[in-house]
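Shown here: the complex without one of its protein chains, the others still in place.
For subunit A:
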Amino acid sequence: MIASKNRSYLARIRPGWKFGALLVLSIGLYLINSWLILLSIIILSVVLLLTARVDFKQLRMPLLSLAMILSVVFILLGLQTDWTNAVVSVLRLLTMCLLAYSVSLTTSFDAMLELFQQVASPLRFIGANPAQIALGLSMTIRFIPELKKVYLEVREAQHARGLGNNPLAVSVPLVIRSLKIADETAEALDARGYDSASYQR
């Protein structure tokens, strides 16, 4: 769900504005109770997505699972309250998700991270180090393929013993090997004189 290729007008708006607008719109949507207004908003949202040349293929899976949840919600709400209410709630939820995905699909990953850093910068005052946080995030990304491989190996090895579906048999080796990787990496970083406390030398 990375919006690396979107070049539309939405992609050019700063992520802070998009996210802020999303928050405001979400709250606003809760104050609207007319299905007619919600229906027009949702049509506008779809138009928005279309004009932003959003990659609809990426939306297929999330929309599908959302549709399943929405049908259950619709039936439950209709039976418990009334059908107008059910329509309103479903339209509202669908609009919120569409708008949220429109932000996701038109904002690059790096821009999103920058947004989170801005949002988190007040945390500096309770001792969080923003450089450390940025490092942690990129380190995590770097480790994901490696740990995925470890997980796969552990599952296959346990599968050979008939324990492939036993969460305990799979978790213990995974955790132990992950900790080993962590210790080795930390040692290697320190051996190179890496000072994580500051970037200025």
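Here is the rule we use: a residue touches a chain if its C-beta (ideal position, glycine included) is under 8 Å from a C-beta of that chain, and two chains touch if they have at least 3 such contacts; residues count from 1.
The working rule: contacts and distances are computed from a predicted model.
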item	value
Hidden chain of the complex, named as in its UniProt record, picked from "Malonate decarboxylase acyl carrier protein", "4Fe-4S dicluster domain-containing protein", "Tungstate transport system substrate-binding protein" or "Biotin transporter"	"Biotin transporter"
Of A:S8, A:N85 or A:Q118, the residue in touch with the unshown chain	A:N85
Contact residue for the chain not shown (choose from A:V46, A:L66 or A:A157)	A:L66
Contacts of subunit A with the absent chain, listed as residue ranges	1-3, 19, 22, 26, 61-62, 65-66, 69, 72-73, 76-77, 80, 85, 88-89, 92-93, 96-97, 99-101, 103-105, 107, 109, 112-113, 116, 132, 135-137, 139-144, 146-148, 150-152, 155, 165, 167-168, 170-172, 174-176, 178-179, 181-183, 185-186, 189-190, 194-197
